[in-house]
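Quick notes on the structure that follows.
In this view, the complex is presented without one of its protein chains, the others remaining in place.
Chain nomenclature is as follows: A and B, assigned in order of appearance, with residue numbering initiated at 1 for each chain independently.
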Amino acid sequence: MDIDLKVKNLSAYFGQKKILDSISLEIPSRSIVAIIGPSGCGKSTFLRTINRMNDRFDDFHSTGSIIFKGRDTMEYPVEELRKEIGMVFQKPNPFPKSIYENVVFGLKIQGIRDKKILDEKANQSLMAASLYEEVKDRLSTNAYKLSGGQQQRLCIARALAVSPKILLLDEPTSAIDPIATKQIENVLKNIKKDITIVIVTHNINQAARIADYVAFFYMGRLIEFGKSEKVLNSPAEKLTEEYLTGTYG
Amino acid sequence: MKSTIDRLISVSGLTSIAIIAAITFFLFYNWIPLFDTVDPIGFFFGTLWYPTAIPPLYGILPLLDATIWISVLAILITIPSAFVIAVFITYIVPKKMRYILKTFLEIFSSIPSVILGLIGLSIVAPYFQNVLNMDTGQNILNAAIMLSLITIPMPASMMEDFISAFSPDQKEGSQALGANEFETLTKVVIPGLKGPFASITMLSLGRIFGETMIVLMVAGNAAIFPSNIFQPARVLSSTIAAEMGETPVGTPHFYALFGIGAILFVITFLINIAGETIRFRYERQMMK
Partner (left out) sequence: MLKQRMLKQRIAFLILSIISIGILISMGSIFAIIFVNGFSVLNWNFLTSITSFDFKGMPHGGIGPAIVGTFMVTGLGLAFAVPVGVISGIFLSEYKNRGKLFNFLRMMVANLAGVPSVVHGLFGLAVFVVLFRFGFSILSSALTLSILALPIIIMTTENAMRDVPNELREGAFALGSKRWQSALMVVFPVSLPKVLTGIILASARIAGETAPILFTGATLYLAHFPTALNQQFMALPYTIYGLMTTSINIEASTNFAYGIAFVLIALITLMNITVMIFRSIKRKMEV
(Lines give C-alpha, C1' and ligand atoms only; values in the text may rest on other atoms or scores of the structure.)
Protein backbone atom coordinates (compact mmCIF):
# COMPACT_ATOMS: atom_id res chain seq x y z
CA MET A 1 0.00 0.00 0.00
CA ASP A 2 1.37 3.41 -1.03
CA ILE A 3 1.56 6.16 1.51
CA ASP A 4 0.88 9.70 0.26
CA LEU A 5 1.36 11.70 3.35
CA LYS A 6 3.40 10.81 6.38
CA VAL A 7 2.68 12.89 9.46
CA LYS A 8 5.26 12.48 12.18
CA ASN A 9 4.99 13.89 15.66
CA LEU A 10 3.13 16.94 14.48
CA SER A 11 2.38 19.53 17.12
CA ALA A 12 0.85 22.90 16.30
CA TYR A 13 0.45 26.07 18.28
CA PHE A 14 -1.44 29.33 18.10
CA GLY A 15 0.72 31.53 20.26
CA GLN A 16 1.39 29.58 23.44
CA LYS A 17 -1.68 27.45 23.02
CA LYS A 18 -1.00 23.92 21.85
CA ILE A 19 -3.69 22.96 19.40
CA LEU A 20 -2.28 19.70 18.05
CA ASP A 21 -0.30 17.35 20.22
CA SER A 22 2.20 14.94 18.62
CA ILE A 23 0.04 13.63 15.81
CA SER A 24 1.52 10.73 13.85
CA LEU A 25 -0.45 9.33 10.97
CA GLU A 26 0.06 7.82 7.52
CA ILE A 27 -2.44 8.55 4.82
CA PRO A 28 -2.71 5.80 2.19
CA SER A 29 -2.94 6.65 -1.48
CA ARG A 30 -6.27 6.75 -3.29
CA SER A 31 -8.38 6.36 -0.23
CA ILE A 32 -10.79 8.50 1.69
CA VAL A 33 -9.70 9.35 5.18
CA ALA A 34 -12.33 10.92 7.42
CA ILE A 35 -11.34 12.96 10.41
CA ILE A 36 -13.91 13.09 13.15
CA GLY A 37 -13.98 14.49 16.62
CA PRO A 38 -15.75 17.02 18.81
CA SER A 39 -15.83 20.70 17.97
CA GLY A 40 -12.59 22.52 18.69
CA CYS A 41 -10.44 19.38 18.84
CA GLY A 42 -8.17 20.62 16.06
CA LYS A 43 -9.52 18.94 12.93
CA SER A 44 -9.45 22.10 10.83
CA THR A 45 -6.08 23.06 12.22
CA PHE A 46 -4.71 19.66 11.24
CA LEU A 47 -6.04 19.99 7.71
CA ARG A 48 -4.79 23.53 7.31
CA THR A 49 -1.38 22.59 8.58
CA ILE A 50 -1.04 20.03 5.81
CA ASN A 51 -1.31 22.59 2.99
CA ARG A 52 0.27 25.27 5.17
CA MET A 53 -2.80 27.46 5.11
CA ASN A 54 -2.08 28.46 8.69
CA ASP A 55 1.23 30.04 7.68
CA ARG A 56 -0.80 33.20 7.18
CA PHE A 57 -1.13 33.65 10.91
CA ASP A 58 1.83 35.28 12.61
CA ASP A 59 1.30 33.43 15.86
CA PHE A 60 1.04 29.97 14.31
CA HIS A 61 3.90 27.52 14.36
CA SER A 62 4.30 23.79 14.20
CA THR A 63 6.89 21.18 15.08
CA GLY A 64 7.39 17.65 13.78
CA SER A 65 7.09 16.87 10.11
CA ILE A 66 4.71 16.16 7.30
CA ILE A 67 6.35 14.24 4.48
CA PHE A 68 4.79 14.53 1.05
CA LYS A 69 6.40 12.75 -1.90
CA GLY A 70 9.54 12.17 0.09
CA ARG A 71 10.02 15.79 1.12
CA ASP A 72 8.97 17.75 4.12
CA THR A 73 6.12 20.09 3.22
CA MET A 74 8.06 22.97 4.71
CA GLU A 75 10.70 22.52 2.04
CA TYR A 76 8.28 23.15 -0.82
CA PRO A 77 7.60 26.61 -2.14
CA VAL A 78 4.17 27.03 -0.62
CA GLU A 79 2.46 27.62 -3.98
CA GLU A 80 3.89 24.36 -5.32
CA LEU A 81 2.64 22.49 -2.32
CA ARG A 82 -0.86 23.86 -2.66
CA LYS A 83 -1.03 22.94 -6.31
CA GLU A 84 -0.44 19.35 -5.25
CA ILE A 85 -2.63 19.45 -2.18
CA GLY A 86 -5.97 21.09 -2.94
CA MET A 87 -8.54 22.29 -0.47
CA VAL A 88 -12.29 22.72 -0.28
CA PHE A 89 -13.80 24.78 2.51
CA GLN A 90 -16.82 24.51 4.72
CA LYS A 91 -18.62 27.41 3.14
CA PRO A 92 -18.63 27.34 -0.67
CA ASN A 93 -16.34 30.16 -1.75
CA PRO A 94 -16.47 30.50 -5.52
CA PHE A 95 -14.92 33.67 -6.90
CA PRO A 96 -17.37 36.27 -8.15
CA LYS A 97 -16.49 35.36 -11.70
CA SER A 98 -18.04 33.15 -14.35
CA ILE A 99 -18.29 29.42 -13.80
CA TYR A 100 -15.64 28.87 -16.43
CA GLU A 101 -13.25 31.41 -14.94
CA ASN A 102 -13.63 29.76 -11.57
CA VAL A 103 -12.66 26.35 -12.86
CA VAL A 104 -9.65 27.50 -14.86
CA PHE A 105 -8.40 29.97 -12.24
CA GLY A 106 -5.80 27.59 -10.82
CA LEU A 107 -4.47 26.89 -14.30
CA LYS A 108 -4.37 30.52 -15.32
CA ILE A 109 -2.30 31.52 -12.35
CA GLN A 110 0.20 28.89 -13.40
CA GLY A 111 0.51 30.79 -16.63
CA ILE A 112 -1.44 28.36 -18.79
CA ARG A 113 -3.16 30.39 -21.50
CA ASP A 114 -3.79 27.80 -24.20
CA LYS A 115 -7.54 27.89 -24.72
CA LYS A 116 -7.67 24.24 -25.78
CA ILE A 117 -5.99 22.99 -22.64
CA LEU A 118 -8.11 25.25 -20.45
CA ASP A 119 -11.35 24.15 -22.09
CA GLU A 120 -10.46 20.53 -21.87
CA LYS A 121 -9.44 20.75 -18.23
CA ALA A 122 -12.54 22.74 -17.38
CA ASN A 123 -14.81 20.14 -18.93
CA GLN A 124 -12.99 17.24 -17.31
CA SER A 125 -13.09 18.82 -13.87
CA LEU A 126 -16.73 19.78 -14.14
CA MET A 127 -17.53 16.24 -15.19
CA ALA A 128 -15.52 14.79 -12.32
CA ALA A 129 -17.47 17.03 -9.96
CA SER A 130 -20.75 15.93 -11.62
CA LEU A 131 -21.57 19.50 -12.46
CA TYR A 132 -20.98 19.44 -16.19
CA GLU A 133 -24.50 18.52 -17.30
CA GLU A 134 -26.04 21.23 -15.15
CA VAL A 135 -23.85 24.10 -16.30
CA LYS A 136 -22.49 23.22 -19.73
CA ASP A 137 -24.81 25.71 -21.45
CA ARG A 138 -24.06 28.60 -19.15
CA LEU A 139 -20.37 28.48 -18.42
CA SER A 140 -20.14 32.24 -18.69
CA THR A 141 -22.78 33.02 -16.07
CA ASN A 142 -21.65 34.20 -12.67
CA ALA A 143 -20.90 31.45 -10.19
CA TYR A 144 -23.00 33.24 -7.57
CA LYS A 145 -26.09 32.33 -9.58
CA LEU A 146 -25.59 28.65 -8.68
CA SER A 147 -27.23 26.97 -5.70
CA GLY A 148 -25.17 26.28 -2.60
CA GLY A 149 -24.65 22.62 -3.50
CA GLN A 150 -23.67 23.50 -7.06
CA GLN A 151 -21.28 26.13 -5.78
CA GLN A 152 -19.60 23.57 -3.56
CA ARG A 153 -19.22 21.15 -6.46
CA LEU A 154 -17.81 24.03 -8.48
CA CYS A 155 -15.25 24.53 -5.74
CA ILE A 156 -14.37 20.85 -5.98
CA ALA A 157 -14.06 21.13 -9.76
CA ARG A 158 -11.88 24.20 -9.31
CA ALA A 159 -9.60 22.28 -6.98
CA LEU A 160 -9.48 19.25 -9.30
CA ALA A 161 -8.59 21.35 -12.34
CA VAL A 162 -4.99 21.74 -11.21
CA SER A 163 -4.68 17.93 -10.84
CA PRO A 164 -3.74 17.73 -7.18
CA LYS A 165 -2.56 14.48 -5.64
CA ILE A 166 -4.44 15.08 -2.44
CA LEU A 167 -7.70 16.88 -1.80
CA LEU A 168 -8.47 18.24 1.65
CA LEU A 169 -12.09 18.97 2.49
CA ASP A 170 -13.16 20.72 5.68
CA GLU A 171 -16.78 19.82 6.44
CA PRO A 172 -17.72 20.42 2.81
CA THR A 173 -21.37 19.47 3.25
CA SER A 174 -22.22 21.11 6.53
CA ALA A 175 -23.74 24.16 4.85
CA ILE A 176 -25.66 22.16 2.27
CA ASP A 177 -28.97 20.26 2.01
CA PRO A 178 -29.13 16.42 2.13
CA ILE A 179 -29.63 15.88 -1.60
CA ALA A 180 -26.67 18.04 -2.49
CA THR A 181 -24.69 16.27 0.22
CA LYS A 182 -25.43 12.93 -1.40
CA GLN A 183 -24.19 14.27 -4.74
CA ILE A 184 -20.95 15.44 -3.22
CA GLU A 185 -20.39 12.13 -1.48
CA ASN A 186 -20.81 10.38 -4.80
CA VAL A 187 -18.34 12.72 -6.42
CA LEU A 188 -15.79 11.93 -3.74
CA LYS A 189 -16.29 8.19 -4.12
CA ASN A 190 -15.80 8.53 -7.86
CA ILE A 191 -12.65 10.59 -7.80
CA LYS A 192 -10.82 8.61 -5.17
CA LYS A 193 -9.55 6.28 -7.88
CA ASP A 194 -7.25 9.11 -8.91
CA ILE A 195 -6.79 11.14 -5.84
CA THR A 196 -6.34 10.87 -2.10
CA ILE A 197 -9.01 12.49 -0.02
CA VAL A 198 -8.88 13.75 3.54
CA ILE A 199 -12.23 14.97 4.75
CA VAL A 200 -13.22 16.48 8.05
CA THR A 201 -16.78 15.69 8.98
CA HIS A 202 -19.07 16.09 11.93
CA ASN A 203 -21.38 13.53 10.51
CA ILE A 204 -20.48 10.00 11.56
CA ASN A 205 -22.90 8.51 9.08
CA GLN A 206 -21.13 10.37 6.34
CA ALA A 207 -17.83 8.92 7.49
CA ALA A 208 -19.40 5.47 7.46
CA ARG A 209 -20.79 5.99 3.96
CA ILE A 210 -17.64 7.16 2.23
CA ALA A 211 -14.50 6.71 4.29
CA ASP A 212 -11.97 3.91 4.01
CA TYR A 213 -10.15 5.09 7.09
CA VAL A 214 -11.24 7.11 10.07
CA ALA A 215 -9.14 9.19 12.41
CA PHE A 216 -10.64 10.27 15.70
CA PHE A 217 -9.25 13.46 17.23
CA TYR A 218 -9.81 14.56 20.76
CA MET A 219 -8.41 17.71 22.33
CA GLY A 220 -5.60 18.01 19.86
CA ARG A 221 -4.56 14.37 20.05
CA LEU A 222 -5.10 11.55 17.63
CA ILE A 223 -6.92 8.95 19.71
CA GLU A 224 -7.55 6.29 17.14
CA PHE A 225 -6.86 5.67 13.47
CA GLY A 226 -7.77 2.68 11.35
CA LYS A 227 -10.08 1.09 8.82
CA SER A 228 -13.41 2.81 9.07
CA GLU A 229 -15.51 -0.31 9.82
CA LYS A 230 -13.15 -1.09 12.63
CA VAL A 231 -13.04 2.37 14.18
CA LEU A 232 -16.71 3.10 13.74
CA ASN A 233 -18.08 -0.30 14.75
CA SER A 234 -15.68 -1.61 17.34
CA PRO A 235 -13.41 1.16 18.48
CA ALA A 236 -10.41 0.20 20.57
CA GLU A 237 -10.53 3.33 22.69
CA LYS A 238 -13.10 4.27 25.23
CA LEU A 239 -13.04 7.93 24.18
CA THR A 240 -13.90 7.00 20.61
CA GLU A 241 -16.75 4.85 21.74
CA GLU A 242 -18.16 7.59 23.93
CA TYR A 243 -18.00 10.02 21.04
CA LEU A 244 -19.66 7.61 18.64
CA THR A 245 -22.46 6.81 21.02
CA GLY A 246 -23.06 10.47 21.53
CA THR A 247 -22.05 10.81 25.15
CA TYR A 248 -20.56 14.15 24.18
CA GLY A 249 -19.84 16.30 21.12
CA MET B 1 8.53 33.00 -2.16
CA LYS B 2 8.36 36.56 -3.41
CA SER B 3 7.87 37.23 -7.10
CA THR B 4 8.89 40.36 -8.96
CA ILE B 5 5.39 41.72 -8.84
CA ASP B 6 5.21 41.16 -5.09
CA ARG B 7 8.38 43.15 -4.75
CA LEU B 8 7.09 45.93 -6.98
CA ILE B 9 3.93 46.20 -4.92
CA SER B 10 5.94 46.31 -1.72
CA VAL B 11 8.08 49.13 -3.05
CA SER B 12 5.11 51.17 -4.26
CA GLY B 13 3.48 50.57 -0.92
CA LEU B 14 6.13 52.70 0.67
CA THR B 15 5.45 55.69 -1.60
CA SER B 16 3.67 57.68 1.06
CA ILE B 17 6.65 57.44 3.38
CA ALA B 18 8.90 58.56 0.56
CA ILE B 19 6.66 61.51 -0.24
CA ILE B 20 6.45 62.64 3.38
CA ALA B 21 10.22 62.39 3.57
CA ALA B 22 10.61 64.32 0.31
CA ILE B 23 8.23 67.05 1.45
CA THR B 24 10.16 67.43 4.68
CA PHE B 25 13.45 67.51 2.85
CA PHE B 26 12.50 70.08 0.23
CA LEU B 27 10.83 72.40 2.70
CA PHE B 28 13.93 72.51 4.86
CA TYR B 29 16.28 72.49 1.90
CA ASN B 30 14.66 75.68 0.64
CA TRP B 31 14.45 77.23 4.06
CA ILE B 32 17.94 76.83 5.48
CA PRO B 33 19.67 79.21 2.99
CA LEU B 34 17.55 81.98 4.50
CA PHE B 35 19.86 81.97 7.49
CA ASP B 36 22.82 82.95 5.34
CA THR B 37 21.38 86.42 5.25
CA VAL B 38 18.77 86.52 7.99
CA ASP B 39 19.25 86.04 11.70
CA PRO B 40 17.16 83.09 13.00
CA ILE B 41 16.06 85.17 15.96
CA GLY B 42 14.81 87.83 13.60
CA PHE B 43 12.84 85.19 11.72
CA PHE B 44 11.28 83.36 14.64
CA PHE B 45 10.83 86.27 16.99
CA GLY B 46 10.77 89.26 14.70
CA THR B 47 7.60 91.28 15.13
CA LEU B 48 7.50 92.75 11.64
CA TRP B 49 6.80 91.00 8.38
CA TYR B 50 7.87 93.44 5.65
CA PRO B 51 9.44 91.20 3.04
CA THR B 52 9.62 93.92 0.40
CA ALA B 53 10.89 96.77 2.60
CA ILE B 54 14.51 97.86 2.43
CA PRO B 55 16.04 96.21 4.27
CA PRO B 56 13.40 93.44 4.27
CA LEU B 57 12.05 92.16 7.57
CA TYR B 58 11.01 88.55 7.93
CA GLY B 59 9.57 88.31 11.41
CA ILE B 60 6.85 85.65 11.47
CA LEU B 61 5.51 86.38 14.93
CA PRO B 62 2.55 88.50 13.76
CA LEU B 63 1.60 85.76 11.27
CA LEU B 64 1.82 83.09 13.93
CA ASP B 65 -0.18 85.21 16.32
CA ALA B 66 -2.94 85.77 13.75
CA THR B 67 -2.95 82.06 12.88
CA ILE B 68 -3.55 81.22 16.50
CA TRP B 69 -6.33 83.81 16.82
CA ILE B 70 -8.19 82.54 13.78
CA SER B 71 -7.62 78.85 14.51
CA VAL B 72 -8.75 79.12 18.10
CA LEU B 73 -11.83 81.10 17.22
CA ALA B 74 -12.69 78.74 14.39
CA ILE B 75 -12.27 75.63 16.51
CA LEU B 76 -14.39 77.23 19.25
CA ILE B 77 -17.17 77.62 16.71
CA THR B 78 -16.59 74.33 14.90
CA ILE B 79 -16.49 71.73 17.63
CA PRO B 80 -19.58 72.80 19.63
CA SER B 81 -21.53 73.24 16.40
CA ALA B 82 -20.42 69.84 15.16
CA PHE B 83 -21.42 68.29 18.46
CA VAL B 84 -24.81 69.93 18.43
CA ILE B 85 -25.46 68.72 14.90
CA ALA B 86 -24.28 65.22 15.81
CA VAL B 87 -26.69 65.07 18.75
CA PHE B 88 -29.44 66.54 16.61
CA ILE B 89 -28.99 63.82 14.02
CA THR B 90 -28.66 60.97 16.52
CA TYR B 91 -31.39 61.84 19.00
CA ILE B 92 -33.81 64.27 17.47
CA VAL B 93 -34.45 63.77 13.77
CA PRO B 94 -36.32 60.71 12.49
CA LYS B 95 -34.15 57.78 11.39
CA LYS B 96 -34.88 58.37 7.72
CA MET B 97 -33.51 61.89 7.89
CA ARG B 98 -30.21 60.64 9.25
CA TYR B 99 -28.94 59.39 5.93
CA ILE B 100 -30.17 62.47 4.09
CA LEU B 101 -28.53 64.87 6.53
CA LYS B 102 -25.25 63.02 6.53
CA THR B 103 -25.23 62.96 2.76
CA PHE B 104 -25.95 66.68 2.74
CA LEU B 105 -23.05 67.29 5.12
CA GLU B 106 -20.76 65.23 2.94
CA ILE B 107 -21.71 67.15 -0.18
CA PHE B 108 -21.35 70.45 1.63
CA SER B 109 -17.88 69.59 2.85
CA SER B 110 -16.80 68.98 -0.72
CA ILE B 111 -17.40 72.62 -1.67
CA PRO B 112 -14.02 74.07 -2.65
CA SER B 113 -12.77 76.52 -0.07
CA VAL B 114 -12.31 79.21 -2.69
CA ILE B 115 -16.10 79.31 -3.02
CA LEU B 116 -16.50 79.86 0.71
CA GLY B 117 -14.00 82.66 0.22
CA LEU B 118 -16.17 84.10 -2.49
CA ILE B 119 -19.23 84.04 -0.20
CA GLY B 120 -17.29 85.53 2.68
CA LEU B 121 -15.98 88.29 0.49
CA SER B 122 -19.12 89.15 -1.44
CA ILE B 123 -21.83 88.59 1.17
CA VAL B 124 -20.54 88.32 4.73
CA ALA B 125 -17.99 91.13 4.53
CA PRO B 126 -20.35 93.80 3.21
CA TYR B 127 -22.92 92.69 5.78
CA PHE B 128 -20.42 93.05 8.61
CA GLN B 129 -19.35 96.44 7.38
CA ASN B 130 -22.64 98.00 6.36
CA VAL B 131 -25.15 96.39 8.67
CA LEU B 132 -23.08 95.61 11.76
CA ASN B 133 -20.98 98.74 11.32
CA MET B 134 -17.61 97.07 11.70
CA ASP B 135 -14.56 98.97 10.51
CA THR B 136 -13.94 96.31 7.95
CA GLY B 137 -15.86 93.21 6.97
CA GLN B 138 -12.71 91.34 6.07
CA ASN B 139 -11.57 90.30 9.48
CA ILE B 140 -10.79 87.45 11.85
CA LEU B 141 -14.42 86.77 12.67
CA ASN B 142 -15.44 86.48 9.04
CA ALA B 143 -12.57 84.12 8.29
CA ALA B 144 -13.29 82.01 11.36
CA ILE B 145 -16.96 81.68 10.46
CA MET B 146 -16.28 80.64 6.88
CA LEU B 147 -13.56 78.26 8.06
CA SER B 148 -15.94 76.72 10.57
CA LEU B 149 -18.69 76.23 8.02
CA ILE B 150 -16.46 74.24 5.71
CA THR B 151 -14.93 72.27 8.58
CA ILE B 152 -18.07 71.39 10.60
CA PRO B 153 -19.32 68.52 8.40
CA MET B 154 -16.32 66.25 9.04
CA PRO B 155 -16.33 66.37 12.87
CA ALA B 156 -20.14 66.38 12.93
CA SER B 157 -20.33 63.23 10.89
CA MET B 158 -17.58 61.52 12.85
CA MET B 159 -19.11 62.45 16.19
CA GLU B 160 -22.46 61.21 14.98
CA ASP B 161 -20.91 57.85 14.14
CA PHE B 162 -19.43 57.59 17.58
CA ILE B 163 -22.51 58.74 19.48
CA SER B 164 -24.86 56.43 17.63
CA ALA B 165 -22.45 53.50 17.85
CA PHE B 166 -21.43 54.13 21.44
CA SER B 167 -22.29 50.82 22.99
CA PRO B 168 -26.09 50.84 23.07
CA ASP B 169 -25.99 48.49 26.03
CA GLN B 170 -24.33 51.22 28.05
CA LYS B 171 -27.01 53.62 27.01
CA GLU B 172 -29.68 51.08 27.81
CA GLY B 173 -28.00 50.35 31.11
CA SER B 174 -28.30 53.96 32.09
CA GLN B 175 -31.84 54.21 30.78
CA ALA B 176 -32.75 51.16 32.82
CA LEU B 177 -31.59 53.16 35.83
CA GLY B 178 -34.24 55.70 34.94
CA ALA B 179 -32.17 58.27 33.08
CA ASN B 180 -33.80 59.97 30.11
CA GLU B 181 -32.01 60.45 26.78
CA PHE B 182 -30.59 63.82 27.65
CA GLU B 183 -29.23 62.65 30.99
CA THR B 184 -27.76 59.58 29.33
CA LEU B 185 -26.09 61.87 26.83
CA THR B 186 -24.52 64.16 29.40
CA LYS B 187 -23.69 61.57 32.05
CA VAL B 188 -22.75 58.51 30.01
CA VAL B 189 -22.15 59.22 26.35
CA ILE B 190 -20.08 62.38 26.57
CA PRO B 191 -17.75 61.17 29.36
CA GLY B 192 -17.35 57.85 27.53
CA LEU B 193 -16.38 59.52 24.28
CA LYS B 194 -13.80 61.97 25.55
CA GLY B 195 -11.02 60.18 23.66
CA PRO B 196 -12.64 60.20 20.22
CA PHE B 197 -13.86 63.76 20.67
CA ALA B 198 -10.37 64.92 21.56
CA SER B 199 -9.01 63.16 18.52
CA ILE B 200 -11.69 64.64 16.25
CA THR B 201 -10.91 68.09 17.66
CA MET B 202 -7.25 67.66 16.78
CA LEU B 203 -8.05 66.53 13.25
CA SER B 204 -10.34 69.53 12.75
CA LEU B 205 -7.72 71.86 14.15
CA GLY B 206 -5.17 70.45 11.72
CA ARG B 207 -7.46 71.28 8.83
CA ILE B 208 -8.29 74.76 10.04
CA PHE B 209 -4.67 75.53 10.71
CA GLY B 210 -3.54 74.69 7.21
CA GLU B 211 -6.53 76.03 5.26
CA THR B 212 -5.39 78.78 2.97
CA MET B 213 -7.82 80.18 0.47
CA ILE B 214 -10.62 81.22 2.81
CA VAL B 215 -8.31 83.15 5.10
CA LEU B 216 -6.45 84.61 2.16
CA MET B 217 -9.67 85.96 0.70
CA VAL B 218 -11.62 87.12 3.73
CA ALA B 219 -9.28 87.83 6.64
CA GLY B 220 -8.14 91.17 5.26
CA ASN B 221 -4.45 90.30 4.96
CA ALA B 222 -2.90 92.82 7.31
CA ALA B 223 0.28 91.54 8.95
CA ILE B 224 -0.40 93.06 12.33
CA PHE B 225 -0.91 91.75 15.83
CA PRO B 226 -4.67 91.69 16.15
CA SER B 227 -6.19 92.85 19.41
CA ASN B 228 -9.76 91.76 18.73
CA ILE B 229 -11.68 89.56 16.33
CA PHE B 230 -13.00 92.48 14.30
CA GLN B 231 -9.55 93.31 13.00
CA PRO B 232 -8.00 92.09 9.81
CA ALA B 233 -5.18 89.60 10.02
CA ARG B 234 -2.79 87.62 7.91
CA VAL B 235 -1.93 84.03 8.74
CA LEU B 236 0.96 81.72 7.89
CA SER B 237 -0.69 79.78 5.10
CA SER B 238 -2.18 82.75 3.30
CA THR B 239 1.11 84.63 3.39
CA ILE B 240 2.68 81.92 1.29
CA ALA B 241 -0.22 81.93 -1.13
CA ALA B 242 -0.29 85.70 -1.43
CA GLU B 243 3.40 86.27 -1.93
CA MET B 244 4.97 83.24 -3.56
CA GLY B 245 3.56 84.14 -6.96
CA GLU B 246 5.63 87.32 -7.18
CA THR B 247 8.75 86.03 -5.47
CA PRO B 248 11.77 85.12 -7.58
CA VAL B 249 13.23 81.69 -6.94
CA GLY B 250 16.32 81.68 -4.73
CA THR B 251 15.81 85.00 -2.98
CA PRO B 252 15.68 85.37 0.81
CA HIS B 253 11.96 86.08 0.50
CA PHE B 254 11.55 82.79 -1.35
CA TYR B 255 13.44 80.96 1.39
CA ALA B 256 11.44 82.70 4.09
CA LEU B 257 8.17 81.54 2.53
CA PHE B 258 9.48 77.98 2.47
CA GLY B 259 10.36 78.47 6.11
CA ILE B 260 6.76 79.36 6.83
CA GLY B 261 5.73 76.29 4.88
CA ALA B 262 8.05 74.12 6.93
CA ILE B 263 6.65 75.49 10.16
CA LEU B 264 3.11 74.96 8.92
CA PHE B 265 3.97 71.43 7.90
CA VAL B 266 5.61 70.54 11.19
CA ILE B 267 2.79 71.97 13.30
CA THR B 268 0.01 70.26 11.34
CA PHE B 269 2.06 67.08 11.40
CA LEU B 270 2.28 67.23 15.18
CA ILE B 271 -1.41 68.06 15.54
CA ASN B 272 -2.35 65.12 13.34
CA ILE B 273 -0.02 62.74 15.14
CA ALA B 274 -1.52 63.83 18.45
CA GLY B 275 -5.00 63.20 17.06
CA GLU B 276 -4.04 59.80 15.70
CA THR B 277 -2.33 58.80 18.92
CA ILE B 278 -5.34 59.67 21.03
CA ARG B 279 -7.58 57.69 18.69
CA PHE B 280 -5.19 54.75 18.73
CA ARG B 281 -5.06 54.73 22.50
CA TYR B 282 -8.83 54.90 22.71
CA GLU B 283 -9.24 52.02 20.28
CA ARG B 284 -6.86 49.88 22.29
CA GLN B 285 -8.72 50.74 25.47
CA MET B 286 -11.95 49.65 23.82
CA MET B 287 -10.45 46.32 22.82
CA LYS B 288 -9.62 45.42 26.37
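Heads up, the rule we're going with is that contacts are C-beta pairs under 8 Å (C-beta built on N, C-alpha and C of every residue); 3 or more make two chains touch, one makes a residue touch a chain.
Since the model is a prediction, treat every value here as computed from it, not as a measurement.
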Across the whole complex, the chain not displayed is touched by chain A residues 51, 53, 56, 58, 79-80, 82-83, 86-87, 89, 91, 93-97, 105-106, 108-110, 155, 158-159, 162
Residue positions on chain B contacting the omitted chain are 1, 3, 5-6, 8-10, 12-17, 19-20, 22-23, 26-27, 29-30, 81, 84-85, 87-89, 91-92, 101, 103-104, 106-108, 110-119, 121-123, 149, 152, 180-183, 203, 206-207, 209-213, 216-217, 237, 240-241, 244-245, 249, 257-258, 261, 264-265, 268-269, 271-273, 276, 280
